[in-house]
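With one protein chain removed, the remaining protein chains of the complex are shown where they sit.
The block that comes next holds chain A.
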Amino acid sequence: MKLTAFYALVRDARDQLSHCLESGTGRKALVIDKSLSGIISRLADSAFIKEHGVERLSYLSPQVPDLSDCHSVIYIARSDPNVVKLIAQHVHGALASARDASGPTSSSSGVHSPPVAVSQRFFLFCLPRSTLLVKKILEDDSLLAEIDVQDLEIDLLPLEHDLFSMEYPSFHALAPMRDSHALYQLSSSLLALESAIGPFTAVRGRGPLADSFMTMFTKMRAAHSHPSPVDLTGTNRLILVDRTLDMITPLMTQFTYTGLVDTFKDIVAGFVEVDGGGQRPRKFKLSMDDDNIYCELADLNFGVVGPTLQRLAKELKAESGKRKEANTLTDINKFVSDKLPELQKLQEALPIHIGLAESVAKAIMDEDFNLVLQAQQVLLASTELDADLIDELMCRNYEPEAVLALICLGCLIGCVKEKQLDLWKREFVQSYGFHHLVTWHRLEQAGLLTATKTPTRQWANLRKALDLIVEDVRVEQPDDIAYTFTGYAPLSARLVQHWLRPTARTRDDISRLLPGPPVEVGDFGTAGRVFVLFLGGATYAEVSAVRLLGRTMGADVTVVATEMVNYRRIMAGAMVSLT
């Protein structure tokens, strides 16, 4: 069987995780860095974890949980010095209390009780791999002998068959702080992927990030050239989408089902919080693999989600009705064994999706939201930004992320003058707090808040050349990627479309209108799998757009993103965090 990248990743990740959980003996406790919980639960359910003998599961927090009855404590964390210092504190605490317990004070305990102090072993699994800095911190803390530090090499989280995410917040890091770590990590995970599915033979892309990614990838490939255990021949092709070439799309309001759920309900590592039926909210796994309803909904324009849900509900009812028609014992038996599990799954998932769709519908009915939406459409179509609307929204203390995103969009399209921008800056900090001065500064650095000094026709030209605005877009059975933003065809996806099937005209336009340098390696051809790398994050709507491209152009396309973004997450990322 041909190994798909998805299965290769899932298999490797689960192997890694099982190796991790198998370390140590006796009663085991697992302590996970909260930010990784999504990744871990995406790969392994609680049964998997229990199967490996883990009896206690907790999240890493400054409070030290009492794990003294466990023989092995396994920590899973990112290689972040602050987190490692916290773990070091925990271990010191545990060691100290073990010493106290074995002291003379506890010897008076009863006859039956086993020795009070369990000699504990500590393991630290660093995701995706431990660093020298981590080891140095532990060494300085004289804990290197106590803690067994190992790697948990999970780089890419397989969210769907055709969607992998590194879940590494990088949008801001890549542009402003010139920190290329995300690219480094992505390129090492692609090297790992290469050894499972065969080499990437052709690359297309454009832009500074794409270029530096390629430099890095080539260099690292040369440095780690290990002979592959099997002879892998295949044509895997890469398309590099440089986020700095298209900052506009992630700031727009996505209009696919998943895109909107992500915008309003915040999807983390493929999990979304849903109403737990009176109890506290629970995490629901969005996966096209397990969930037929989501599979139908995921890429739909939200306009057709309602009718689709209705249809699905009807079908489900009809299907369940068939049980009554089954009269003979064999029929019932057949129904129970063939259909029932599937139906039960659907019956469980349907109300959840209805709930999600309802909350999204409620959010997009909001009057201000519609004003923002309109402003976005006008901005893209006619290069004009409604300044009064922004003033008004700020006065009304409307969601700062949305306001900022709109201002940024205006700047990116090139219709905000310096004076106006200064005015907005003052009003913004007065409305939302002075600390947003820093937010503003960070967005400036990211190149999102740059005033236009001389009017340009850059955007207008680009819009025309790449057909970015599509009138009369079909949202049912879409034939153009513009359906994902109801009228706006994401620039990034248009670039992908071009690289999949280049024409002389678009090639000229792109090299004329977009910053370079171009990245071209090998003969791209038309055969083989295509991996579309979003350097700096992708939106779910873009993923849907790329899926449509794959379907219409007959290519096997997989999206690999450094993270999943939306305008809220981008803006929130620029804001001062208090942690």
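Couple of notes before you dig in:
The criterion applied here is as follows: a residue touches a chain if its C-beta (ideal position, glycine included) is under 8 Å from a C-beta of that chain, and two chains touch if they have at least 3 such contacts; residues count from 1.
Keep in mind that, in the parts below, contacts and distances are computed from a predicted model.
A chain of this complex does not appear here, and its UniProt-recorded name among "Zinc finger C2H2-type", "Vacuolar protein sorting-associated protein 16 homolog", "Auxin-responsive protein" or "PITH domain-containing protein" is "Vacuolar protein sorting-associated protein 16 homolog".
In the complete complex, the hidden chain is touched by one of A:397, A:461 or A:526, namely A:397.
Of the candidate positions A:18, A:431 or A:552, contact with the unshown chain belongs to A:431. For the chain left out of this panel, the touching residue among A:144, A:216, A:513 or A:553 is A:216. If you put the hidden chain back, the residue from A:82, A:310, A:511 or A:526 that touches it is A:82. In the full complex, chain A touches the omitted chain through residues 79, 81-82, 131-133, 136, 173, 177-181, 183-184, 216, 219-220, 222-227, 391-392, 394-397, 422, 425-427, 429-435, 437-438, 441, 576, 578.
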